[in-house]
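What follows is subunit A.
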Amino acid sequence: MSIKVRVVERKGRTFLEQLYLVEVVKGMTVTLGHFFRNLLDNSRLYVRHYPEVKPEISPRWRGRHRLTRHEDGSVKCVACFMCQTNCPSNCIMIEAGERFDGRSEKMPVKFDIDLLECIYCGYCVEACPMDAIRMDTGIFSVTSNSRESLLIGLEQLMETPGGFSEVDYHKGGG
Partner candidate 1 sequence: MSDRSQLISTGESFAFDAERDAEFERLVVRYPIRESMIMPALWMAQEQAGWISAEAIEYIADRIGTFPAKVLELATFYTMYQLKPVGRYHICVCRTLSCWLRGKQDIVDYLADEIGIKPGEMTEDGKFSFEEVECLGHCGTAPVVQINGEFHEEMDLKKFKALLATLT
Partner candidate 2 sequence: MAEMVKLFVNGQEVEVESGKNLIDALKVVGIEIPHFCYHPALGADGNCRMCLVGIEDGRPPIVPACKTPVQAGMKVLLDAEHIKKIQHDVLEFELINHPIDCPVCDQAGECSLQDYYMKYSLDDSRMRVDQVAKAKRMDFGCGVVHDQERCVLCARCVRFTRQITKTGELGIVNRTDAARVTIFPGRPLNNRYALNIVDLCPVGAMTSQDFRFRQRVWFLKKDASICHGCSRGCNIYIDHHREKYKDDIIYRFRPRTNLLVNGYFICDAGRLSYKEENENRQVTSLIEGRQAPFDETIAAIRQKLDQARKPLILISPDCSLEQMWAVRRVSTLYGASLSGFSDAYVKAGDGDDFLINDDKAANRRGLELLGIKTDRKSFIEALQKTDLFVNFNNDLHFSGVDEEIDALLGTVQSIAVCSHQRDVFKTASIILPIASYSEYGGTIINQDYVLQAFAKAVVKNEAGKDMLEVTRLLGGAVIDARHAWPGIRKSVACLADVDPAAIPAEGIKLQTGEDANVGA
């Protein structure tokens, strides 16, 4: 066996430590310090005043998805199913159809993402050969009152604008 065995010294073997009480009092002093600091001046709390104060999100933050468009507004997606193939949570459901605008032969007729199943891993964005799907909307709060409304379709995905400028997105922020 060539595994190096390292003996870690165990803490808490002295009588005082065994007694717990001293250590307990030490710990309680620390927490009480925090308590009074915050009680006397609550502007020093380490909190973000969400939702009034929104967090700063980097352009590479993986928010809700969107489908990008060409300059003329047509969808960039060519329904190649790469995102669906790569999706580990199997939350993308595409139906393809013929495309006649000369950009490509194929386009999505239906493009559903089940946001409840999505794990926001970003593999779909990585897999896309057309830069058609992105997670740069900056929407991090995906909430709804019904399950159905979280199965978002082509329209909704295309309507959502990107949250960042093209330059920032490609730079990756910061």
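To be clear about the criterion, a residue touches a chain if its C-beta (ideal position, glycine included) is under 8 Å from a C-beta of that chain, and two chains touch if they have at least 3 such contacts; residues count from 1.
Basis for inclusion: all candidates are chains of the complex that A comes from, given by their letters.
In this text, all values refer to a predicted model and were calculated from it rather than measured experimentally.
S.K.: State which numbered option touches subunit A in this complex: 1 or 2.
M.R.: Answer for subunit A among the listed options: 2.
S.K.: Can you list the residues on subunit A that touch candidate 2 in the complex?
M.R.: Residues of subunit A touching candidate 2: 78-82, 84-85, 90, 93, 96-98, 104-106, 114, 129-130.
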